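For this view, one protein chain was removed and the others were kept in their places.
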Amino acid sequence: MSITVADVEHVARLARLELGADEKKLFAGQMDAILGYVEKLKELNTDGVRPTSHAIPVENAFREDLVCPSIGVDKALDNAPLKSGTYFSVPKVIE
Amino acid sequence: MNIIDMTISGLHAALKSKQLSSVEATKAMLERIETVEPQVGSFITVTADHALECAATADLRIASGRMDMLTGIPLAVKDIFLTEGIRTTCGSRILENFIPPYSATSYQNLRDSGAVLLGKLNQDEFAMGSSNESSAFGVCRNPWDTTRIPGGSSGGSAAAIAARQAIATLGTDTGGSIRQPASHCGCVGLKPTYGRVSRYGVIAYASSLDQVGPLTRDVTDNAIMLSALAGYDPKDSTSVDEPVPDYVSELAGGIKGLKIGLPKEYFIAGLDPDVQKTMDAVIETYRRLGAEFVEISLPHTDYAVATYYLIATAEASSNLARYDGVRFGHRAKEAAGLLDMYTKSRSEGFGAEVKRRIMLGTYALSSGYYDAYYVKAQKARTLIMNDFIKAFESVDVMLTPVAPTPAFKIGEKVNDPLQMYLSDIFTIPVNLAGTCAMSLPAGFSADGLPIGVQLIGKPFGEEVILRAGYAFEQATEWHKATAAL
Partner (left out) sequence: MKYQPVIGLEVHVQLLTDTKIFCGCSTKFGSEPNSQTCPVCLGLPGALPVLNKKVVEFAIKAGLSTNCSITPRSIFARKNYFYPDLPKGYQISQFEEPICQHGWLDIQLDGQEGKRIGITRIHMEEDAGKLVHGDLTGLDDNSGVDLNRACTPLLEVVSEPDLRSSDEAVSYLKQLHQIVTWLGLCDGNMEEGSFRCDANVSVMPVGSDTFGTRAEIKNVNSFKFVKQAIEYEIQRQIDLIEDGGTVVQETRLFDPNSGRTRSMRSKEEAHDYRYFPDPDLVPLVICDEWVERSRTELPELPEQCRKRFVSQLGLTEYDAEVLTANRPLAEFFEAGVAAHGNAKAVANWTMGEITRSLNDSGTSIRECPVTPQLLAELLKLIDEGTISGKIAKTVFDEMWRSGKAPQLIVEEQGLVQVSDGGAIESIIDEIMAANAGQVEEYRGGKEKVFGFFVGQVMKVSKGKANPAVVNELLLKKLKG
């Protein structure tokens, strides 16, 4: 296992993070150490073992199809960094 | 007795008998906060005016005879709980100005029973940390030794109790974030079974591991708090519709014949001698109280940290995608286009530890690595869970250390994340198994630092560990010690 700066850059792009040159190097080293440690899971024989997503077995949590009041435009937009009318405003999206 | 030293049960009695009003109690707590806050840093936001309003309302409620156990009790909650109209930061710059339009179910339950909110407590950013050092709002210090960390991520929740700035507090625990700071600060901290308390309105770190729980001065208070918090919430699909016992009345009854398991993997060479000594003394006390000890094995313990850091970071990388500067939170001022807005906002808003975990989690889920990391970790989680199921066939509870060492020095581990992660080895397996556990004050190190022990219960067996904790507390004085601040 060896995490390169290029790996770090790829992952940062996926995660929408921007890292400085020093940070990239630092993260590459730290991720390398952590992922190196995590390699120990390979020792485990997990053939036929079901993966666990929930430790406590719960299934079929539903709600009925009944309308609940919305929170209202004002509350919805209250924390918006930028809005226009009742829209959230973002830098132009080009399709 | 000083108001600030009171327990919930003590203050409740005083309020009920009208010896004190909630406003008086609240004022006393606010004064205490003001006095010691510069040394401790437990709070991110103190809500003094709101607290006094709550207290006045509580006094009216008391006068009208509609009093609950928590009516008029001044509490504080970790800044991870959404509080409608009150800033909620989760310890992060990215939410520095976020005023939530709704409240977390757990916090709302406390408010509904008349509790007074003193403020929002310091924490590691997005609950990612074991030392409270990743908070964007300043370090929080251990009231027993202000050169040391209070633990994390619910560092403020534990420190505020030790510093007597709140009667009780609310924290969250994903890999030990209630139990470890409770241990380091000498208070009682309980992580309930996954699904026991609603997660609705609690800012998510790792959804399959996060759980809300109380930190208190003693076990009775913890039972009172848990009674107010526990229960099914239709807004949280993972909350469980199990009957809620009366935790307070279940406390007495003793522990004669209680089978306590000692998992051999937790008593490793290299355990801090003070921690080892504390464990030995606790075992001795329990033996005297009539408990039986059984050596058990949790064979996959050694894989827990690796498993945890894959699952938790993977979930976190996705949970934290919503902080994109569009609808709330920090947005970078100077951005050339949408992509730049995203990356700049997130990079400016998140601290280093959060970025590190997002990166790790993104990597673990990314194409080509998913099976080797994430799925493998989920399978390892199954093995770890099975360890617990098997062990609980022969014991009622387990007794283990909470942390390998007492509170370490501020700055000691910041540059070595892996070492920091490894210090959670005794608390993490419980989250992976989804069961409940409690940290109980049980002694002090040679340096005078509190040391806690962990009681682990079966799923939905909170009343059993509370009873075991209560019995221990009745036989010892550790919980009565106060930090000389």
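Labels A and B are assigned to the chains in the order they are written; within every chain, residues are numbered from 1.
Basically, a residue touches a chain if its C-beta (ideal position, glycine included) is under 8 Å from a C-beta of that chain, and two chains touch if they have at least 3 such contacts.
Just so it is clear, the structure is predicted and the values come from calculations on it, not from any experiment.
The absent chain, not drawn in this view, touches the displayed chains A, B throughout the complex. If you put the hidden chain back, the residue from B:238, B:278, B:400 or B:454 that touches it is B:238. Of the candidate positions B:324, B:424 or B:473, contact with the unshown chain belongs to B:324. Listed residues B:71, B:193, B:208 or B:431: the one in touch with the omitted chain is B:208.
For chain B, the residues touching the chain absent from view are 82, 88, 90, 95, 98, 100-102, 104, 199-204, 206-208, 234-238, 314-315, 317-318, 320-324, 326-328, 338-339, 342, 362, 365-367, 370, 374. In the full complex, chain A makes contact with the omitted chain through residues 13-14, 16, 53-54, 58-68, 70-73, 76-77, 82, 84-93, 95.
Here is the rule we use: only the chains that are shown with their structure count from here on.
Chain geometry summary: the mean Cα position of chain A and that of chain B are 23 Å apart.
By the touch criterion stated above, chain B contacts chain A in their complex at residues 97-99, 101-102, 193-195, 208, 234, 237-238, 240, 300, 302-303, 305-307, 309-310, 317, 321, 324-331, 335, 337-344, 346-347, 350, 352, 355-356, 358-360, 362-363, 366, 373, 375-383, 385, 417-418, 421, 432-435, 459. Across the complex, chain B is touched by residues 7-8, 11-12, 14-19, 23, 27, 30-31, 33-35, 37-38, 40-42, 44, 46, 49-56, 58, 61, 63, 71, 75-76, 78-82, 88, 90-93 of chain A.
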